[in-house]
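For this view, one protein chain was removed and the others were kept in their places.
Presenting subunit A:
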């Protein structure tokens, strides 16, 4: 287990300044911030970021990227998240799909998908969970049957965020029968969400919002060239995807707006000592967790594979996001209303309603602890 504090180069700090300047110009003063990666989707906003070269930053230039680093991407992402900017249209494709296609995809897939992702033109969802398959992902039942020129896909995916707005999703499915090892015979297929046989049904979120969907796949034809990477390596691809994309700023900044607007809406002299205590306690943790998370990005750039560290930081970060809500709630005395109130009050209501998802998405706390504890024993 190794975390080394990292200092940003002058070039990296300049990138941060550019992003701050851009956000100051783009987001109006009365902008309603979102909570982390749950912030709204706005394709125009994503395209503007793309025009600045801030999508697919670590992708090589010949595929439309910037050939920059994980740290550069970290900086852009943390600036967007700290403002609650609407990054929903590009977030999954930028964080997960583009790197996976670059790493495992065919040359044709790289040339077709990646430049469109880095241009902010294609939005992706993840097709992992199923009604009977959550943390135990290798038990997926969605299956492809081989036909002439491709696969006929049948099954149901759930909790598919953004499927109603996005273009594609990468579906984890079984492409050959169970051979005694559940991790064998799984593949990832890139599926057009508008293809024939795909039905997207909303699953209302508990606050009434529409993020989640059920995606029913009925005899959906997926051509052979849309098998992502190698047939049968789906499990290895999915776990490698999860391991490194786990510990970014999206895992600790979801509720930053709460603290910021709490400060913005309170006169310094009016703060009770309990309120001061909570502000100090939370900020000290932000400073620390950010450096843990940043050090993982730097390690990845240096060629390391900090999978255990990433699991640990995700667990630290997402639990902290929830603690933040509880700590702040503890020192204010308000009744929550999801529709009216000051910006701080609206964010507190929203955070209370969406908070439980922070330690579920991207691997539950329980699964992460199992990953991390195996690493500790080594």
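One rule holds for everything that comes next: contacts are C-beta pairs under 8 Å (C-beta built on N, C-alpha and C of every residue); 3 or more make two chains touch, one makes a residue touch a chain; residues count from 1.
Everything below uses one rule, namely that contacts and distances are computed from a predicted model.
Its record in UniProt calls the unshown chain "Acyl-CoA dehydrogenase", which is the match among "Cytochrome c oxidase subunit 2", "Alpha-E domain-containing protein", "NADH-quinone oxidoreductase subunit K" or "Acyl-CoA dehydrogenase".
From the set A:28, A:268 or A:303, the residue in touch with the chain omitted from the display is A:268, counting the whole complex. When the full complex is taken into account, the listed residue touching the unshown chain is A:284, out of A:51, A:147 or A:284. Within the complete assembly, residues 1, 3-10, 13, 16, 78, 82, 256, 259-261, 263-264, 266, 268, 271, 273, 275-281, 283-292, 294-295, 312, 315-316, 366, 368-370, 372-373, 376-377 of subunit A touch the chain that is not shown.
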